[in-house]
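Reading through the C-alpha cells given below for one structure.
One chain of protein is taken out of this complex; the other chains stay put.
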Amino acid sequence: MSTNVHPKKYRSQSRNRAVSLSVTYTILIVLGIVWLIPLAWIVLSAFRCEFQPDGTFIGRVTSNFFPKAYGLKNFKDLFGATYYGVPNAFLKWILNTLLIAVIDCVISTFLVLSVAYCMSKLKFRMRKPFMNISMIIGLFPGFMSMIAIYFLLKSIGLTGNPSHPEYSVIGLILAYSAGAGLGFQIAKGFFDVIPNALVESAKLDGCTSFKIFRRIILPLAKPIIIYQALMSFTGPWMDFIFAKVIIGADNAAYWTVSVGLYSMLFGTHPDTNLFTQFAAGCVIVAIPIVTLFMFLQRYYVEGVTAGAVKG
Amino acid sequence: MKKLIAVLLIIAMSASMLVGCSGGSDGGNGGKQAKDDGVIRVWVGEESAEYYQKVCDEYIAAHSDFGYKIEVKGMDTGSVAGTITNDPTAAADIYTVAHDNIGKLASTQCAKPITDEALIAQVLADNPESYQKVIYSTLNDKQYLYGVPYISQALFLYYNKALVTEEQAKSFEGLQEAAKAAGTKAITVTGDDGYNMCFALLARKVSDKSTTVKIFEGADPVAGGAKGESNCQGDDTVAIIRWLQAYAADPNGFKWASSDGWDADLDKDNKGVLAVIGGAWHYNTAMSALGETNLGITMIPTFTLTAEAVDGLSGVAAGDVYRGGTFADCKCFMINAYSAAAKYAKEQELILYLSSKEVQNGSYLECMNVPAYLGAESFIKQCFDEGKVTESQYNLAAMQVSMSEWGIPQPFITGTLNTYYYSKNGPAVFRAMIDKTAYPTTGDQILSETESLEGIRRGLYLVEYLWMHGVAPKEFPASLPEKA
Partner (left out) sequence: MDSRKAIDSKTKKNLPGFLEPVGKAFSEFGKRFADGSLGTKLSHFIFGAGNFYHKQYIKGFLFLLLQAAILWFMIFCPSINGTPYGYKALLNLPLKNLSEGGDFDPVTGHFTAGSDCKLMILFGFVTIAVIIIYFMVWNMNIKSSFKADMDRKVGKKPTTFKEDLKELLDSKFHITMLTPTCIAATVFTILPTIFMIALAFTTYNDQDMNNLGTNLFHWNGLQNFRAVFTGEGSLGVEIKNRFMPVLGWTFIWAIFATTTCYFGGIILALLINKKDLKGKKFFRTIFILTIAIPQFISLLAVRNLLGEYGPVNAMLMNWGWIKSPIGFLGLNNGDSEILAKVMVIIVNMWVGIPYTMLMTSGILMNIPADLYEAARVDGTSTAKMFFKITMPYVFFITTPYLISSFIGNINSFNTIFLLTGGGPAYTGYQAGGTDLLVTWLYKVTIDQGSYNTGAVIGIFTFLITATITLVTYRRSKAYNEEDTFQ
C-alpha cells in the first residue's frame, strides 16, 4: 500500500500502535483484576482459618481481604457438619444435585432437540401456532407458575409427601425438565443453518424423517447438543429458588447444593458465622462447573451466538 | 391415526395422575385424614430434635404395645406455623408451635383438639393460669384444648462482657455510656417485627410493674368474637416512644436489626453493638459471636424517662424508671388435623408423656429449653447447685424465669390471628415513629410529623386500631385526647 510512499508516517503509525497496544494491555489487566477480586475473595475466605483469643472460630465476614491464617478447617467442617438435622448434609446435597442434574440434562436435551428439529426442518399445520404459544408462555415471569407447579406436584404426591419425602426429587426433575422443550429457539437457530438441500436429497433417496434426524441431523448437531446439555446440567447447580419451593424448606435431606449453601446465610436459621463454610462450599461447587465451562467453552460460545444472532 | 398416539399419551398421563391421587387419599369419602402408615411424625425445635427422638425411642422400648414408629424432626419453630398452614397435609402428625399460633392453626383447621381426659388433667394441673388462658380455641361453637405447653420462653439481654460491666448492663443508659467509650451502638434487636419491638411497647414501671398498655385484655379465647380491650395510647407509652426516639437518634444508642445479622453486630471484632435483646434460641449464635468468656446474660435493662420525654404529658414524671418488657410465651405440642384418625389416641398418649415434668426437665438439661410447668425454677436452681449446668446456661434459664414476671403471654383473638404480631404493618408504624419518618396508610392518609406529640398520638392510635381490626383506619380522628 502506501507504506513505501510515506515511510515516516509508517514509522509513527507503528509507534502509535505500540502505545495503543500497551494502553490496551494496561486496561485489560486492570479490568481483569477488578473482575477477579470478588472471586479471589471467596476462595481466600474458603481457606481462612482465624480464631478469637478464647479459641472461638471466626467464620463470619471479616474486614481483612487476606486471611491472617490459612487452613482446611472450613472444608472439613463443611463435610462433617450436620445442617438442619441432616448429618453429612453437604455431601448429600452434592450427590442429590448431581442426580437431578444428570437426569434433567438427558431429558431436557432430548426434548429441546426434538422440538427444535420439528420447528426447523418439518412442515406441519400447527407449527406457527406452536411457536407463538411457546413465545407467549415464555414472556410470563418464570416463577409466577412456581406455586401452581408446587400445588400440582403436591396433588399427585410428588412433593410434600410426608411418607415419601424423596419423591420431591422426582417432582423437581419434572419441574426443571418438563418445560424445557419450549426453550427450543437457540437449537432451532442452529438447525436452520443446516442446508435444507441435505434433507431434501436424503428424502429423495427414500429416507424417513426419523432416519434423516438420526443419520444426518444428529451427527451435525454435536455443538448444540453439547451446549444444551451443558446448560441443563449446570441449571440445577445454580438455581436456589425453584428447588427450595418444590423440594420444600423443611426437607433439608433432599435439597440441592445451592439451596443448602444459600440457606446457610439466608435460611430460617441464618448464621453469619457460617460464611467461611459457605465460601468453601462455593469453591467446591464452582470447580467442576468452571472446569466444564472451560472445556466446553467453544460450544458454549457457539450456542450463545446462535441464539443471539437469530433471536 | 395421527394424533391418536399423542392423545393416548395424554390420557396415560392423566391416568397416572389419577392413580397417584388414589394412593394419596382414600377416594371419595372426603375425609381429611391421610392413610395410617404406622409412623407418628413429630416436629420439634431444631435444637431439641435429637433429645426427643431419644425419649421417644425409650418410650417405645418401654411400651412394646405402642404399635407405631416415631420419627422426630427438628424444625424452625418461628416459621413452622406458616409451613403448616400452607400445606397441612405435608406437616407432621404432632407439631410444635409457639402458643400464639394456636388460634390461627385451629381456625384454619390445621389442628385437632385434645380430647384425652388424662392429658387434659395433666395440662390443667401443671401449667400456670396465664398459659391456660391461651391454649384453648373453639371448633363448631365448642371450646377445646388445642395446645399442650412444654417449653416457656421470654426475651432477655445478651451483652459483651469485654466492653460492658455488669452494672452498665442493667440500664440502657449504662449501655449507652459503655458504647460511647467503645465507639459503638449500645443495643440492638434480632428483628424488626412486633415480637422484637415488645421491649419498648411492653415496658413496665419498675416501682409497681405497671403499664397502661393492654392487648386484647379480657378477650376470651374461647368465646368467639370478644376482642377484649386494647390500649396503646397511654401517656407512658407516648413518653417511651419519645425516649426511644432520642435513644435511637444517638450515635451510641439503639440500632435496628442489621442485614448482616445481629450476631455480626455483636461480634466484638466488628464493634457494631454491645448488647442484643434475644431469646434462648439465639444462644448458640451469640456464643459463637462472643465466646464463652465474653458472653453476658442478664435481664432486659431499665431506662429512665427524661424531662424531654415527659414534656406535656401527665401521669408520667421525669426520672420514672421502666424496665423493657417481653412476652412470656410457651411452646406447645399440637395434633395435625390431617393426621390419620386411627393414630389419634396414640398421639395423645405420646403427648402426655412428652409434656410430662420429667421429660421437660431432661429437655432443660440437654437442650436448654426452659420447662413450662409451675415450679420449674426450683429444678433449674437445683441443677446449677449440683453443677450440672454452666453459669451461662443457668443464667439463660434463670433470666427467662425472672423476665417472665415482667411479661404477658402473647395475646390473640379467638378464631383469628394474633393481630398484635401479624397486624398489617403495626411494627412498621412503630418503626416509622421511632425513625421520625412518614408512614402511608389506607386511603390517602399519611402518618406524618411523627416527631411531634400529635404525630406520636396519631401513630399510637394507628397501632391500636391495627391490633383491634387488622387493617388501618380509613382516617384519623380529628383530635386524639389523652388516654390514661
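A and B are the chain letters, set down in written order, and residue numbers restart from 1 in every chain.
Convention: contacts are C-beta pairs under 8 Å (C-beta built on N, C-alpha and C of every residue); 3 or more make two chains touch, one makes a residue touch a chain.
None of the values given here were measured: they were computed from a predicted structure.
Although one chain is not drawn, the whole complex shows that of B:Q53, B:S107, B:N127 or B:S230 it is B:S107 that touches it.
Listed residues A:Y117, A:Y227 or A:W255: the one in touch with the omitted chain is A:Y117.
Touch with the chain that is not drawn comes from one residue among A:L78, A:A101, A:I149 or A:A187, which is A:I149. The chain that is not drawn here is touched, among residues B:S64, B:S207 or B:S259, by B:S259. Residues 1-2, 17, 20-21, 24-25, 27-28, 31-32, 34-39, 41-42, 60-65, 110-111, 114-115, 117-118, 120-122, 124, 127, 130, 133-137, 139-149, 151-152, 155-156, 174-175, 177-182, 192-193, 195-196, 208-211, 213, 234, 237-238, 240-241, 245, 258, 261-262, 265, 275, 278, 282, 285-286, 289-290, 292-294, 297, 300-301, 304-305, 307-311 of chain A touch the missing chain (whole complex, contact as defined above). Residues 1-11, 13-15, 18, 20-22, 24-25, 27-28, 30-33, 82, 85-86, 89, 103-104, 107-109, 112-113, 115, 139-140, 256, 258-260, 264, 270, 272, 337-338, 341, 343-345, 415-417, 419, 422, 424-425, 428-429, 431-432, 435, 437, 439-443, 470-472 are the ones on chain B that touch the missing chain.
Convention: only the chains that are shown with their structure count from here on.
The part of chain A that touches chain B in the complex is made up of residues 52, 54-63, 84-85, 154-158, 160-163, 248-250, 268-273. Of all residues in chain B, those touching chain A in their complex are 16-17, 20-21, 23-24, 34, 37, 39, 41, 46, 49, 73-76, 78-80, 83, 87, 89-92, 260-261, 263-264, 267, 269-270, 285, 287-294.
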